[in-house]
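Only a single protein chain was left out; the remaining protein chains are all shown in position.
Labels run A and B following the written order; every chain starts at residue 1.
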Amino acid sequence: MCNVVFKCFSVAVFSFLACCFVPGYAQEPPVSPATQDCISCHLTATPAMVLDWKKSRHANTTPAEALKKPEIERRVSVDKVPDKLASHVVGCAECHAINPDEHKDSFDHNDRKVHLTVTPRDCSACHPLEAEQYKKNIMSHAYGNLANNELYQSLMTSINGVQSFADMKTKVAPPDEKTTADSCLSCHGTALEVIGTQKRDSDFGEMEFPVLSGWPNQGVGRLNPDGSKGSCSSCHGRHLFSMKMARKPYACAQCHKGPDVPAYQTYSVSKHGNLFFGLYGEWSFEAVPWTVGKDFSAPTCAVCHVSLLVNNEGDVIAKRTHQMNDRLPWRIFGLIYAHPHPRSPDTTIMRNPEGLPLPTSLNGEPVKEYLIGPEEMEERRKTMQKVCLSCHTTDWVNGHWARFEHTIKTSDDMTLTATRIIEKAWKEQVADKSNLFDEALEKRWVEQWLFYANSTRFASAMMGADYGVFANGRWSLSKNIQDMLDSLKLLLETRKGRQ
Amino acid sequence: MCNVVFKCFSVAVFSFLACCFVPGYAQEPPVSPATQDCISCHLTATPAMVLDWKKSRHANTTPAEALKKPEIERRVSVDKVPDKLASHVVGCAECHAINPDEHKDSFDHNDRKVHLTVTPRDCSACHPLEAEQYKKNIMSHAYGNLANNELYQSLMTSINGVQSFADMKTKVAPPDEKTTADSCLSCHGTALEVIGTQKRDSDFGEMEFPVLSGWPNQGVGRLNPDGSKGSCSSCHGRHLFSMKMARKPYACAQCHKGPDVPAYQTYSVSKHGNLFFGLYGEWSFEAVPWTVGKDFSAPTCAVCHVSLLVNNEGDVIAKRTHQMNDRLPWRIFGLIYAHPHPRSPDTTIMRNPEGLPLPTSLNGEPVKEYLIGPEEMEERRKTMQKVCLSCHTTDWVNGHWARFEHTIKTSDDMTLTATRIIEKAWKEQVADKSNLFDEALEKRWVEQWLFYANSTRFASAMMGADYGVFANGRWSLSKNIQDMLDSLKLLLETRKGRQ
Partner (left out) sequence: MCNVVFKCFSVAVFSFLACCFVPGYAQEPPVSPATQDCISCHLTATPAMVLDWKKSRHANTTPAEALKKPEIERRVSVDKVPDKLASHVVGCAECHAINPDEHKDSFDHNDRKVHLTVTPRDCSACHPLEAEQYKKNIMSHAYGNLANNELYQSLMTSINGVQSFADMKTKVAPPDEKTTADSCLSCHGTALEVIGTQKRDSDFGEMEFPVLSGWPNQGVGRLNPDGSKGSCSSCHGRHLFSMKMARKPYACAQCHKGPDVPAYQTYSVSKHGNLFFGLYGEWSFEAVPWTVGKDFSAPTCAVCHVSLLVNNEGDVIAKRTHQMNDRLPWRIFGLIYAHPHPRSPDTTIMRNPEGLPLPTSLNGEPVKEYLIGPEEMEERRKTMQKVCLSCHTTDWVNGHWARFEHTIKTSDDMTLTATRIIEKAWKEQVADKSNLFDEALEKRWVEQWLFYANSTRFASAMMGADYGVFANGRWSLSKNIQDMLDSLKLLLETRKGRQ
């Protein structure tokens, strides 16, 4: 322990000296004694973590100062912060030592109680509105909506389970925890649970740390050791936690770039993406509020789905939201078909007429009681269209939306045709319905709705051209039906041959 | 109406005040009274549209000033502009109220005749050379070349038509207008026709607007309400219309990023792309003329295909062109095979020996009468090579071109082999030739030339490595032949089984 103290002392001396030279490291902004303690060791232990934080707004503003701004310019959403937080910058201890009683991962660390994870509940000390909104965001339930839905579990098994082959048959093992965390849950979030403690030697002597299952992870629906859901650092990367990162499309691309949800790709070939990539160097990603046409000339993901937007007169065009689907009437991510957005962020409660935990029947009928109704859809449509109308005329916007909502219908029709084919295979028993997703023909059916119909709809929503045609769009929708038809015929022929 | 006047008045007052604060909004550049009228309402109605324009060169220069520059530095290609345009900046009214008699979409709007669309003909008031060149650009005919070619129509049907399934057969419905506009025509351009009028309430009272079919759209071959073809905003995004956008590869990526025409992807993994992405922050995208090695150190799409280039002595290396294929001997986009560029931008006139509207026979023979000859090819090759030679030695350039033109041949050979297989299927009647593109095996054949042979050639042209090998390149060309062969065998076997 003596050793630790000595090392920390020498580091503290060094870091005092360093203050004079590292640009941006601050004599000025008041750092709490607790955070100073953290830094004194961690500047050596994890130097980039500390230096990154030093560049952040958190490290250079106190909540009290933040509150002096007019409300519309604030990033905090409290009227008042607790006294103990108000007059120091937001440093290590302010986040990692807040709410220790709630945090099952809280542990003694150099005579302080700190916790490994920082959660939306912790952030809500200064950002309560965002935390509340995020609770209503379907993304905050991304873990449970996947892991607690028995149908999606069978999909996960068919993807993540290791298969073996013998006697002309394959067998699938249940997916293990590490694989699932590395796969689906890397975006959806893992369940962080304290499963023990571990002693480790460090430069500062032996120390004991909690061991968390599912760690590391920063998925959007992470189950946290304090019972909260999600991870603000999904979009606001540690330890800068910047708005400018989250306002660029790369933030969303982390999870929204696969063939299942090709939002980023679609955007990147749209006119909006063209404008962003070509001009963003001249835009402001720090301004709050964000003035359309002045701070930026084309939308990023955040513009349409999240940010507080004003016009040049300061009138609010769209309120900031961390619910994110409150500007969206439709959930174009097909499960199995596109559908109005669910009312509750918890989608495990849904049952379709076939008894499956899906928002639509296998024939595409939305299960109305779980989904928002026409009025709510219209309200959300209008909210989004108000953003469109900042740059586009009414006829432009109406034409675009008519086309988009028509594409929702036709892409669902093409899914229905694929469903008819797989249903025929199930009925004729050339495919086995016990798991809907594990045979070759079934997997083609999955690609119809999960890849091609989704891609077509995302392309239509954001005018991403080829993602609605040759790049997993209508070309694939139509080809896949023919491929499925040929496969079904062969399965039936060879069965006949065997009889 | 009174209401409109009042609102406009109050907006005008505001916007006068705004002038003093919004940076770049101009006391200086003379805005025409007509444009001032537009702005007085539209700064509220579509604020970002106006603010975007204010940042543009159009908003900050009069044509008369533009003409004071030495000819080689000009962006305008007239010697003189009409007096009424010369001494005001190019604002709303200058573009949306020009040529009203030609514009079927011209309508009365607050006591002025304005039209919704601005077309190449409108732009030709100041940019006539570009407009003339663009007429010769095959892209300007992209609508008709697709929509008026019966073979491509059957391809479009097979892609865009909604399929249904019953009795082990699929049936395709004719593609509807909205789908086609959302799909192929989003790049090719729609036919904009006035199909009626609509009254709408607005913040400024009830107003009547023309309704256009196919709107919105900014495809390269759009049929405009004034009879012209194309949309300058395809590449020069509204309302900035900047050269710097069009000079970056993102502009082209909007349409040239799919598996059918993977120009952007190929570029992005080339050395040229590497240099662009790594260094472009230090380049000038505004300089006219564009000096190789000084303003930029590696080509973007525009460098090789469009821009006016000079060397450091001011000698012209390549003239600006909006024909875009006049530096290209080959059309490497296979239909069905690569071929010398068509003589006429209207390709619907072509007939191959089989009577099909294609530039080559199904066996790959170019149909010479419709295509440029060897002398013209050599001239275009030399024009492009002069660009290459700015940075590369003669042996480098010759070696590259020899390899590229060899790849044209081998990729066509691999297409021919796939064609032999599909012809066998047609002959044996295990595939139905009535539509060449709608069955599973036929679709594999389409992918051979439309995806894999194209990708291989684009990769060769721009040294995009893996797009010529594993990313839809030779790996796919060779695998697809084996897949087609296996499918053909199965079709023949199961037919035998049924007999």
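The criterion applied here is as follows: a residue touches a chain if its C-beta (ideal position, glycine included) is under 8 Å from a C-beta of that chain, and two chains touch if they have at least 3 such contacts.
Being a predicted model, the structure only gives us computed values, none of them experimental.
K.L.:
Check the options A:34, A:67, A:129 or A:253 and report the residue that touches the missing chain.
P.N.:
Checking each option in A:34, A:67, A:129 or A:253, the one touching the absent chain turns out to be A:253.
K.L.:
For the chain not shown, which residue from B:46, B:62, B:268 or B:307 touches it across the whole complex?
P.N.:
Answering carefully, the residue with contact to the hidden chain is B:268.
K.L.:
Touching the left-out chain: which of B:60, B:153, B:213 or B:390?
P.N.:
Touching the chain that is not displayed is residue B:390.
K.L.:
Spell out the interface residues on chain B facing the chain that's missing from view.
P.N.:
268-271, 273-275, 277-279, 281, 292-294, 297-298, 311-313, 389-396, 399-400, 402-404, 406-407, 410, 413-414, 417, 420-421, 424, 459-460, 463, 465-471, 473-475, 478-479, 481-483, 485-486, 488-490, 493-494, 496-497
K.L.:
I need the residue numbers on chain A that touch the omitted chain, in ascending order.
P.N.:
On the side of chain A, residues 14, 18, 22, 43-44, 46-52, 55, 116, 158-166, 168, 170, 172, 176, 178-179, 181-184, 186-187, 198, 200, 202, 209, 211-212, 215-216, 218, 237, 240, 242, 244-245, 248, 250-251, 253-255, 257-260, 281, 438-441, 443, 450-451, 487, 490, 494, 497-498 touch the unshown chain.
Following the convention adopted for this analysis, only the chains that are shown with their structure count from here on.
K.L.:
Quick one: report the Å distance separating chain A from chain B, using the average Cα coordinate of each chain.
P.N.:
It comes to 34 Å between the two C-alpha centres.
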